[in-house]
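Some chains omitted; the rest stay in position.
Note that the chains are named A and B in the order they appear, and that numbering of residues resets to 1 at the start of each chain.
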Amino acid sequence: MTLNIGVIGTGAIGREHIRRCSQVLQNARVVALNDINRANCEQVVNELGLKAEIYDNAHDLINSPEVQAILVTSWGPTHEEFVLAAIKAGKAVFCEKPLAVTAQGCMNIVEAEIAAGKKLVQVGFMRPYDSGYRALKTLIDSGEIGEPLMLHCAHRNPEVGDSYTTDMAITDTLIHELDVLRWLLQDDYKSAQVIYPRKTRKASSHLKDPQIVLLETVKGVRIDVEIFVNCEYGYDIQCQVVGESGVANLPEPMSIQTRSAAKLSTGILTDWKKRFIDAYDVELQDFINNVLSGNMTGPSAWDGYAAAVAADACVVAQNNGEIVPITMPARPAFYH
Amino acid sequence: MTLNIGVIGTGAIGREHIRRCSQVLQNARVVALNDINRANCEQVVNELGLKAEIYDNAHDLINSPEVQAILVTSWGPTHEEFVLAAIKAGKAVFCEKPLAVTAQGCMNIVEAEIAAGKKLVQVGFMRPYDSGYRALKTLIDSGEIGEPLMLHCAHRNPEVGDSYTTDMAITDTLIHELDVLRWLLQDDYKSAQVIYPRKTRKASSHLKDPQIVLLETVKGVRIDVEIFVNCEYGYDIQCQVVGESGVANLPEPMSIQTRSAAKLSTGILTDWKKRFIDAYDVELQDFINNVLSGNMTGPSAWDGYAAAVAADACVVAQNNGEIVPITMPARPAFYH
């Protein structure tokens, strides 16, 4: 049983997913490609030796009888349109983040999916597929550290380019925490606040870096996330859960321990692409398996919507310095 | 050269300090004792085999020509009176925290000391004498991690009695961070905010536990301190400094690493008295040495005042949920 996949958008992440489907994962085959630049598709076909048809129009790809499932890895602002089209065609669709560039766009997808009566959408949030976060969730769920009360998190990048703006700390960086922490805690956000520490001299003049985001959940859990995208020393993702009777930390990535030059050291990654590389494989294999079995279990359109609502509130909090309430509608029964 | 010390207050901490001066430290001798209960003094004299005179009145002890320096370890509300008397007598005085129970009381001492024209007062803040905090300060000052931008701290106790109230999280617990972080950063506080996470079921009904205190310094450093006094698992003091180019953590106390029962473990202390036990020795020896050399360098009356001002603001912030400004007068030249 092999799933025939069509891919819309053959930029960097699109190519990575095509390579995955072709060379790493089981039971999938990329049979159709579309890109605003047809030459990109041709290059991918040649590089990977694909037997895939190139479509000049994404909607033709979506509606092609050869295509059983869609990967949307095109430019963010086009996601909503293509996901809605896939739903209309009754086909499963994996959409890289963001699901849509506005919360309302995400809600449009939620409503279309409910109307279709069948779960078809998986959003490309890969952290719930990371073995470290999974182990952390298993430990929390085991009750070994009691009920979670606080989370202390950090999301640190060695550096960012000049085009990275203050709000991207939320929409490009924190967005991963906004997704994975909801999943980890099985909880929703209630308020957000942003505070600005002393700025690092390594950041662009227009960028506020670092930032600290304070989140409150419906159950009362308090979360602080340090976002520091010019930290210099490495790509470092920290998550500490403080429970009623103990504390648990997200594992550090595996590393050789050395004793050298008066230091006992392990390595820290510097390239974000290596940090969750295994999680991308697991995520996409899960999508393939779920489509083939007819039971979608990954991050849903509702999860995409929830992250978008929280991100919007955080951006408001960045600007007004206040504690901004986050209001979510009740989760539709469809997503239970 | 031996310093003749008089001790006011022979409760638990008084006895510990008497034992230190008699059995551990160099160049000191306890020659005079006072307590509101004379029998306590007699017991200490017998237990430790002291040759010390017992005074029924603390002021007589302070003014005795036999006594060269004073330790004030009596009930907190009496501290201000005895410290002022020691200053008036022109004698060096080591006063356990709090220096006074109000910021105004601390300021009275500051003004008396300035008027006396000579540094005489050391406040009993022992963390700057802890080898871990000292190593952390040395590392910060070396520039190895760049300018500090953020501090993530935790102060966790396994449990507290029913008499521990919500404001004591500030006045008894956070007070140590309020002192040591000023010293670590050589900076002053500018604002305070307190947030209340989901409450642990292990705390008394009247106690908000845990709490998170957010501090901002004049230089813009942002500090978060988790205070969790019923954390169950141990007595655990954490301090992480995030600088422009690296991160440094307060060392964990030395511990055997074991591999046993499917766990690779080191021990965590459960008794706070063991955590800073060496620091108490260093602190008091430093007082003795400084009195003998005539150059007081330990935590000063000004440091006691600064901690009191910050603590007052934190208590206000506990109650109003707002960001409370902290205003300190300019540091008098006397304390530079």
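Quick notes on this one:
Please note the rule applied: a residue touches a chain if its C-beta (ideal position, glycine included) is under 8 Å from a C-beta of that chain, and two chains touch if they have at least 3 such contacts.
All values derive from a computational prediction rather than experimental measurement.
This structure file shows 2 copies of a single chain, while the whole complex it describes contains 4 copies.
Going forward, only the chains that are shown with their structure count from here on.
Here the spacing of chain A and chain B, counted between their Cα centres, is 45 Å.
On the chain A side of its complex with chain B, the touching residues are 146-150, 152, 195-202, 210, 212, 214, 216, 219-222, 224, 226, 228, 231-233, 242, 244-247.
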